[in-house]
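All protein chains but one are shown at their positions in the complex.
For chain A:
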Amino acid sequence: METLELTQEEQFQARIDADVRIEPKDWMPDAYRKTLIRQISQHAHSELVGMLPEGNWITRAPSLKRKSILLAKVQDEAGHGLYLYSAAETLGASRDQMLADLHSGKAKYSSIFNYPTLSWADMGCVGWLVDGAAILNQVPLCRTSYGPYARAMVRVCKEESFHQRQGFEIMQTLCEGSPEQKAMAQEGLNRWWWPTLMMFGPKDSESPNTEQSMKWRIKRFTNDELRQKFVDMMVPQAEFLGLTVPDPNLKWNEAKQGYDFGDVDWEEFWNVVKGNGMCNQERLQARVQAHEEGAWVREAALAHAEKRKQREAALVAA
């Protein structure tokens, strides 16, 4: 029998192919580590910035029940950010550095959060569509090759389904309400539909890293596959609500057992990615401001902990 000498990288790939999870102290190619840090921290940033458009409505929710639900959802998103930052830290990234990159504009976050939330129906649309799209992206990542990332995603996914349901319930309530409420729901869908389709990222033909990411199993479906799944999932739900999906090219295709749909406005997509969306500046500014205004709290807590440590040490010495 001939002996097979595998390189470190081949052994690594063999483990991934066998669906063995990679853990923090295991050897991994530099590019795998770097790609993961970028992907996980971008995801974490999205959770963090994602709190802002919904935070906008907490004080204006139409009832105490809705307010409590929205607060709980926004709090979950903060938690999701934390799970993900922690996962990135196991790869050697520093929390401060990741935040600095977000605040300087160097790091990206999901473009969807650069759109404004103008009406209460937008809280419905964000939960129903945006969290719905996030779930499609995230469920396959529960089986991603990097252990801490996969475990964080399991936790996130458990919490996301409540997010989508509360959004759908807001939409359903509006759609069963007055004509004005129904119109508000339709207007929300009109604004959110296309930006949500953009959440899945550029077309496969323009996503050069997809192949390597699929090979490493840090991505398990292509952008276009997920976009198709999303449309097929959401159209019947919109029909149930009595809402019209704002796409004249939307049509059931019997042969592929899925919907054909129009092309996303990619110019708008790239424009928002490059920082020129409606709220890019506002979001980043709000984030930086929150961080800076919290600086004294972080410093005071450290000083307090330090003082207490010294006091305890003095007690022991005495």
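The rule we apply is simple: a residue touches a chain if its C-beta (ideal position, glycine included) is under 8 Å from a C-beta of that chain, and two chains touch if they have at least 3 such contacts; residues count from 1.
The rule is simple: contacts and distances are computed from a predicted model.
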{"item": "Omitted chain, identified by the protein name its UniProt record gives, among \"Ring-1,2-phenylacetyl-CoA epoxidase subunit PaaB\", \"cysteine desulfurase\", \"NitT/TauT family transport system ATP-binding protein\" or \"ABC transporter permease\"", "value": "\"Ring-1,2-phenylacetyl-CoA epoxidase subunit PaaB\""}
{"item": "Omitted-chain contact residue, chosen from A:Glu5, A:Asp30, A:Asp96 or A:Glu267", "value": "A:Asp96"}
{"item": "Which of A:Ala121, A:Ala152, A:Met184 or A:Val245 contacts the chain that the document leaves out", "value": "A:Ala152"}
{"item": "For chain A, the residues touching the chain missing from this view", "value": "23, 25-27, 72, 75-76, 79, 82-83, 86, 89, 94-96, 151-152, 155, 159, 292, 295, 298-299, 301-302, 304-305, 308-309"}
